[in-house]
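What follows is a set of notes on a single structure, which appears directly below.
As you look at this complex, bear in mind that one protein chain is not there, while each of the others sits in place.
Then we have chain A:
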Amino acid sequence: MSPIRTRAALLAPAMVILLFAAAGPLVIVLIYSFLTPGDYGGVIWDFSTDAWFGVLAERDFFTEELSWADAHLMVFWRSIKLSLMTAFLSLIIGFPTAYFIATRPRGSRDVWMLLIMIPFWTNLLIRTFAIMELIRNEGTINTVLIAMGLVTQPVQMLYTEFSLLVGMTYVYLPLMILPIYASMERIDFSLVEAGYDLYATRWQVLRRVIFPLVKPGVVAGSILVFVPCLGAYVTPRVLGGGKQLMLGNLIELQFGQLRNWPLGAALSLTLLVIVMVALIFYVRAAGNEESAHG
């Protein structure tokens, strides 16, 4: 067989599976977003752009008047706001942690990183569940607070935006630490020393020397956290309890209770587009990373 034929034959199994169960079905979603919803779920094969209008607008049932779909805008806003806040909080915790690991002796760095990665490779649902047990009204934190006499009533943390922020930071933090650590590990500390020789304070060295060197890692980490937060489904479902919907839950609702598959398809594609834009920035940041360290 010619090398090209061999290559095609070797690639074929993976490509067929991916086309069948990953990439291909996305095309069907695109088609569905232009159809009319069926009464009991599914679709009627009539062309319609209503679903795409429905992403941001709603038509009054009687007067046919168009207005903003406030409920959807609320969910979009919450998703973007919480994803940004999660990325920021992860950065505040992750940056010093990555720095700490990168400044350990060479042999022990891997072990510290393993400690960061172990929770990441364990079940997301279980980790979310662990956070839920911690912050429930009858959970560990409230029990301790009441026992210490700090509060008399349990503090409601579960089913609030706060619980989503805590939960998503907890589950996605390793995605922040990993790229920051990767660029920090390569820092040439003689540059830091040079900074001190020129009478820089610790803060100045951090801001003017270290931060610029790891900035691509920071950008990469922020996007790596932002993207899965935006599409989060399990964490807001468990910790938001149906009260704090995020985009993923809004999409699910269209396929479940609300039986509007075309709208669900249009919302999915909207999410996909936002994520793709974020990923383009990520690829650029990763490219800068390569050139920064050359």
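As a convention for this text, a residue touches a chain if its C-beta (ideal position, glycine included) is under 8 Å from a C-beta of that chain, and two chains touch if they have at least 3 such contacts; residues count from 1.
In the analysis below, contacts and distances are computed from a predicted model.
K.L.:
So which of "Succinate dehydrogenase hydrophobic membrane anchor subunit", "Aspartyl/glutamyl-tRNA(Asn/Gln) amidotransferase subunit C", "DNA-binding protein" or "Spermidine/putrescine transport system permease protein PotC" is the UniProt name of the chain that got left out?
P.N.:
Of "Succinate dehydrogenase hydrophobic membrane anchor subunit", "Aspartyl/glutamyl-tRNA(Asn/Gln) amidotransferase subunit C", "DNA-binding protein" or "Spermidine/putrescine transport system permease protein PotC", the absent chain's UniProt record names it "Spermidine/putrescine transport system permease protein PotC".
K.L.:
Hey, which of A:F88, A:F162 or A:F255 is the one touching the hidden chain?
P.N.:
Result: among the candidates, A:F255 touches the missing chain.
K.L.:
Among A:A87, A:M157, A:L173 or A:V218, which one touches the chain that has been omitted from the display?
P.N.:
Reading the full complex, the residue touching the unseen chain is A:L173.
K.L.:
Which listed residue, A:F47, A:F62 or A:W121, touches the chain dropped from view?
P.N.:
A:W121
K.L.:
On chain A, where is the contact patch with the chain that was removed from view?
P.N.:
3-4, 6-8, 10-15, 17-26, 28-29, 32, 42, 93-94, 96-97, 99-101, 103, 110, 114-119, 121-127, 129-134, 136, 138-140, 143, 170, 173, 189, 192-193, 196, 202, 206, 227-228, 230-231, 233-234, 237-238, 247-248, 251-252, 255, 261, 264-265, 268-269, 271-272, 275-276, 279
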